[in-house]
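A quick write-up on the structure given underneath.
Missing here: one protein chain of the complex. Every other protein chain is in place.
A and B label the chains in the order they appear, each numbered from 1.
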Amino acid sequence: MYGEGILKGMAVTLKHLFKKPVTVQYPEERAPMFPRFRGYEFVWYEDRCTGCASCAKYCPLGTIRIETETEPDPNVGDRYGLKVFDIDTGRCMFCGLCVEACPYDALFMGTGFERATYTRPSMVVHIDELRAAKKKPSAYARPHLHGINFEDETSLSSEEAGR
Amino acid sequence: MPVDRLATGCQPLGFWDGMGLWEQWGINFFPRLGDTMCRAMGGATPGGIPDWLIFAILGLAGAFAVVNVAMLGVPYVILLERKLLGRFQHRVGPNRVGFFGLLQPMADGIKLMTKEDITPRVADKLVFSLAPLVFVVPVLLMFAPLPWAPHAVLADLDVGILYIVAVTSAAEIGVFMGGWSSNNKFSLFGAMRVVALVVSYEIPLVLAIVGVVMLTGSLNLAAIVEGQRFVPNLLWQPLGFIVFMIAVSAELNRAPFDLLEADSELVSGFHTEYSGMKWGVIQIGEYAAIIGFSGIIATLFLSGWKGPAPMPGYLWFVLKMGMIISGFIWVRATIPRLRVDQIMNLGWKFLLPLALINIFVTAGEILAYPDGLPVWLIPVNFAFAAIVVAVAARLLGIQGQPRQVVPAPPVFETMASS
Partner (left out) sequence: MTLKTEPITVNIGPQHPSTHGVFRLRVAFDGEVIQDVEPVFGYLHRGSEKLAEERTYTQVVTLTDRLDYVAPMTSNQAYVLAVERLMGIEAPERGQYIRVMMAELMRIASHLMMIGFFLQDMGAFGTPLMYTFREREDILDLFEMVCGARITVTYMRVGGVQADLPPEFTPALERFLAKIPGQIDDLEQLLSGNEILIARTKNVGLLSAEAAINGSVTGPALRASGVDWDLRKSDPYEIYDQLEFDVPIGENGDNYDRFVLRLEEMRQSVRIVRQCKEQMPGGPHRLELPMLLRPPAGDAYGRVEAPKGELGFYLVSDGSIAPYRCAIRSPSFINLTVLRDMLIGWKLADMVTIFGSLDVNMGEVDR
């Protein structure tokens, strides 16, 4: 009463006037990402993938499209080759269930978050892109990757990534 | 005060009457400008050129200068507000355009000008387009009698403060026009609230000025500044200052009285339908009014362009204005908005009695000490103001209004049975 509450509130705002702002000035500064961050650019290792399509089956949205074909392999007879492995990231909600479902540690969540595009079709990550992309997998559902360093420019090889 | 002033901005030569060293050294630009122009015209009464022409030319030039100062001030007041609000809210505020965000107002202006100017199909087009002008012109008129520095007055009116009170209330007509002609219910609510607000707050506003006028014995703004000889009026008139500040916040539609644009209730009140530069003009009007009114507060209560240290008068003036504006921003950053009926209560039951008490007390003090008030009255005044405010706040009561009983039947059929 008597305006005392108002003055108290004004004191709180005045206190904040002299504090350093909490804003992270994005393009120059970046907030740290945590190892388990479920981000953009799925990381996919073709040599680990068996084309079992578990990931596609567990995706709640049917975002992953997989087509396989048998490839003759002189050493082991026929094997599955992957013809199509498309992730429509425009529909994906980054729930991570596909990564959790992959039994062979072939699919990982990415750690990026800057992939704005102008068109919807260009949000589909095709198999070639997945093959060529820098491999910086997130530790989501892969606890053995926990100590991973994000600042590192090198990508993780498939041996290092697997369990 | 010299009385042989020819016209606006044109002062007789050799008029410095010793307000600080800096003025004597001729760092005061405004009078210099008027002087030079007078001299260029051949003195105060040049032969051959009719007086009215000099009057008109100098008046126009002066008006041009003052309006431009006000208009240039607006973007930077907006920037100051955004920056300060940012810091009060623990963030940084605009800092991308130009160094430290200094070009942000320019970017905003360009954006506003290139934006599509939409007029609603059902709006009253003429009134809708006129409203921003009707809003902004009285606000700019307010700058005419403001004394920026000794003698740097565009129109040294003897009824200066009365004139200001008169023109500023005219601005609300523009608000009402805009709200009414938009043909939008939110705008209409905003417009209706404006009328109620202005009617109730104009009275304490004027009454709070009366105390100052009684102290100085003049309605002339420059004379009021001159009248504050040793200490600013604030010290003699703490109660009047409080009332005036609150009434001005209401007049300016600043928080906590911003109920005519109340964004959380009325989307954005009377200017909901405005866009592009029309909206920009309304914004300019609002912020120019803030500059103008803080100038008036500085003049009336903080001894205008006078200051304890030798510094050009207009610097003192601008500094005081900046402080008052920052105070407004600080209040806006902190406190929530009052409800309509509470604002009315505050105006009629709190401010009006306080203003009247202030008049009586001031009158008594002046009667008791006709040759100047003694210094010991300053703490007494402050103590008195504190007690009166506390008692009035107590009497006003701060509990919410009880719910209004609505006897009318339900309007909507679908929910009526529930």
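Going forward, contacts are C-beta pairs under 8 Å (C-beta built on N, C-alpha and C of every residue); 3 or more make two chains touch, one makes a residue touch a chain.
Just so you know, these numbers come straight off a predicted model, no measurement behind them.
J.: Given the contact definition stated above, which residue among B:P256, B:G295 or B:G313 touches the chain not shown here?
T.: Of the candidates B:P256, B:G295 or B:G313, B:P256 is in touch with the missing chain.
J.: Just to verify: which one of B:V67, B:V195, B:M277 or B:I335 makes contact with the chain not shown?
T.: Checking the options B:V67, B:V195, B:M277 or B:I335, the one contacting the hidden chain is B:I335.
J.: Quickly run down the residues of chain A that touch the omitted chain.
T.: 1, 3-6, 8-9, 11-13, 16, 22, 33-39, 58, 60, 93-97, 100-101, 109, 138-141, 143, 146
J.: Spell out the interface residues on chain B facing the chain that's missing from view.
T.: Touch with the absent chain occurs at residues 85, 88-91, 185-186, 189, 255-256, 258-259, 262-267, 332-342, 393, 398-406, 408, 410-412, 414-416, 418.
Definition applied: only the chains that are shown with their structure count from here on.
J.: When the centre of a chain is set as the mean of its C-alpha atoms, what distance in Å lies between chain A and chain B?
T.: So the centre of chain A lies 55 Å away from the centre of chain B.
J.: Could you list, by residue number, the parts of chain B that touch chain A in their complex?
T.: Per the touch definition, chain B meets chain A at residues 84, 86-92, 330-331, 333-335, 389-390, 393-394, 398.
J.: Once bound in the complex, which stretches of chain A touch chain B?
T.: Its residues touching chain B are 1-3, 6, 9-10, 12-14, 16-17, 19, 21-23, 25.
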